[in-house]
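The other protein chains are all here in position, but one chain of the complex has been omitted.
And then chain A:
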Amino acid sequence: MNAWVYIVHNGSEWEAKLTLAPRVDHWYWFEGGGCQDQAAVGWLWSESLPLGWACRIVEGWDYRADRKRMRENVSGKVDTSRIADSEEALSHLAGSIERMHDVYHSSGRHAKVTRMRVDERCRSASNERIRLAEYWPRDDNGKPNGSAAERGMEKVAASASMAAGLLQGRALLSGEVRALLEGASVPVAGASWSEAVQLAALLGRVRLSGAVAAHGGGRADARRRSRCLRCGSGEEQLRRTSCASCGRLCAYCEACLTMGRSRECELLVLGRYEASEREAGESSICKVLPVKERLEKWGLSPAQHAAAAEALRFVESQPLYNRGSSLRHHAQSHTPHLRNGQVAGTGIHPAKESERQQQLQYSWWRNWSVRLLSWGAPLAAERTDIRNFLLWAVTGAGKTEMIFPLVDSVISRGGRALIASPRRDVVLELDPRIRRAFPDARVVTLYGGSEQRWERGEITLSTTHQLFRFQEAFDLVILDELDAFPYHGDPMLKYAADKSCLPGAPRLLLSATPPRELQRAARQGKLAHARVPVRYHRHPLPVPSLVSAPTVKGMLQEDKLPATLTKALRSSLSRGAQIFVFVQRIAQAEPLAALLRRKLQCPHVDATSSQDPDRAAKVISFRKGEIRLLVTTTILERGVTIPRSDVYILDADGGLFDEASLVQMAGRAGRSADDPRGKVYFFGSERNQSQLQAVRHIRSMNKMAKVRGYLLPVYTKKGARA
């Protein structure tokens, strides 16, 4: 894609701008198109340039500084009287365009050599090139035409404001912008979408840039060290090919190809989030009703209630972004919230708590001012302004119910909430539950191939991959299954999750088995958190029994099952439980299922794995009880809830099962109130650290539940299990 560059004098200095539709800019600056301080003079470079170049020229525009330097060198004094001298500004522009030609034409090695001589050559070459510039404002010889254009411009203005509204919080490539505007039937036909977007950019409601660009501005000739602004990938993920669209060698990002190609000359439109219309609602709802009453209607268990209250106070400790009026108010209302936090007693030391709050407070203020200066600029480093809250809830604790009040709080104040999950099936499962809980809210569910792709709602359910299309869009972000594939360990998805948060927005991290560094941060008081150590039915977690057994490989080779395993399986079958058998390798699943079928003389045995096309169907028939025993890999370690089930983990000492995954698999047992005492067995040839840690983890959760009195009275009296 190509763009144009122009310079205008805004009364005090020369500014360089890039445009997709020069007509709109001319109207904006010189024909009274909504600009208060009309520019007196401008020059349009009539030759279009690759978008990436145009961005760099505009970003690296330092005419004033340059001149200052120059003047000081000559006379030791800054001469400001001639700053409006358009000829020199224009030749400066020509120079920077020339430099672009120079940098991009010579490849690699040459760039360094030629850069030395660029300046002298620019001077001479630019003089010839200046005739390419067109003087603005144009002569008013065609008055009738001008008024016709005026009427056309009104249409452009109308569609620009609609487009800006729709693009709020989005980060979209040009093709996606077009699809969005067409989908919403914004009256833009074909080519004039660029005019609408350009006008919105001039009005400061969207920001235009190349999708792959140099980060942090930088020098105009620093061609290397670019970054994909959509997924944050660096130079290693970029690939340079000759581009038919801009006619140059231009880089594209290989990391986020599946979401549409982001490249140097491709337009990335970032829409600015604007405060919602329902600003008045903020104070009324959350101030009038205390936390306790608001939580009541969700029917939470005591443990859920305590954690949800803690999280809710955290979320509400600061007003929503962009609601300027309440910002000052917030500073005073901060202390009472803190007191409440101590009363709830989540195990955080009061002194540490206040210190942490102060830290958060400080960093938030500091960053907020930074954001004001350069809103929308993607951050190279990790964002520190996001307020994280870890909700560490055991498997089957009822996490979804706990997030309802938080979502409610944000949307009732006119904010937008996001619930992101790494897996598509979890998103699809969550969708009906959220819609039932919030019948009046507009819920948008996003995943690859979603129908609601371009819609905008108060609640957004999304896979983490879809977050690439957002930038600073949500007042509350809830990240489900934080430690699960593919989110965990993927810096790209982490970047996407970071950039979807508004500045200073609260972010809830949900996990039953948080990564070690988060656990540590929580223990040290650096990360606000709440623990839910008990399931919603208030029975303790089943503690795994460790049994010594040969490896699965051995079983298959000898065509024999150990007696302990057969006996346990028989008793599980006879008590009518559904049985999960977890193995390490996909290749072992089918043979083991065949062996079990034979030895147990039970036909209802099946196997599934990530490579099984009928996986969904098998899980359904397992849920129905048509399959009694399912041999599977870690693919079913999360998200599957079977009411009456026992869990057998074979080769529990194998390298693929770490503590988190053992705890997750064990968490498949005893999930319903009818059968809370499901059995969990770790079969392995030896006891290793992971198994012991998993057992310790489960026991400690049960102990905490007991101490806090969350368990049913039956357990506390006897002190039986755990």
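Here is the rule we use: contacts are C-beta pairs under 8 Å (C-beta built on N, C-alpha and C of every residue); 3 or more make two chains touch, one makes a residue touch a chain; residues count from 1.
Convention: contacts and distances are computed from a predicted model.
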Which of "ComF family protein", "Quinoprotein dehydrogenase-associated SoxYZ-like carrier", "Phosphate-import permease protein PhnE" or "PadR family transcriptional regulator" matches, in UniProt, the chain that is not displayed: "ComF family protein"
Sole residue of A:4, A:252, A:389 or A:536 that reaches the chain not shown, by the stated touch rule: A:252
Option from A:234, A:591 or A:643 whose C-beta touches the chain left out: A:234
Touch with the omitted chain, as defined above, among A:230, A:263, A:399 or A:706: A:263
Interface with the unshown chain - residue positions in chain A: 1, 107-109, 175, 224-225, 234-236, 238-245, 250, 252, 254, 257-258, 260-261, 263
